[in-house]
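Would you mind keeping the following structure in view while I ask a few things?
The complex appears here without one of its protein chains, the remainder shown in place.
So, chain A:
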Amino acid sequence: MVAAKKTKKTHESINNRLALVMKSGRYTLGYKTVLKSLRNSKDLEEMNLLLVFKSKTLIGEVRKLVIIANNCPPLRKSEIEYYAMLAKVGVHHYNGNNVDLGTACGKYFRVCCLSIIDPGDSDIIKSMPSDH
């Protein structure tokens, strides 16, 4: 029972964090764009340079996250996980199907996988790796 309660609480917090990312950060929805964002690192390097400029510190943390719905077909899921492993990007398996993930993003369509490029004000990337 305690376990169930805990997942519900963290589940809500993931949703909240996702909503914040939708408002303030950069993200892409959908399988094709997720793979594209995993292959590409240009955006990231640009941003890293900008941030290094501003804060004058070296940023070495993971700055992207990929979220996969639980009813994603297993071949596609393992493909995204493999790409993320090569790119050293965290993967989070969302506790819900693509309909739920779409709702969590505030969209009226289904979202099977999404990639968070820039978390904005949210701390989703910092808190998620511990979950995964």
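Some notes on this structure:
One rule holds in what follows: a residue touches a chain if its C-beta (ideal position, glycine included) is under 8 Å from a C-beta of that chain, and two chains touch if they have at least 3 such contacts; residues count from 1.
One rule holds in what follows: contacts and distances are computed from a predicted model.
Missing chain, UniProt protein name, picked from "Tryptophan synthase", "60S ribosomal protein L27", "GPI-anchor transamidase component GPAA1" or "Sorting nexin-2": "60S ribosomal protein L27". Considering A:9, A:23 or A:39, the position touching the chain not shown turns out to be A:39 (whole complex).
The missing chain lies against chain A, touching residues 32, 35-36, 39-42, 44, 62-64, 79, 83, 85-89.
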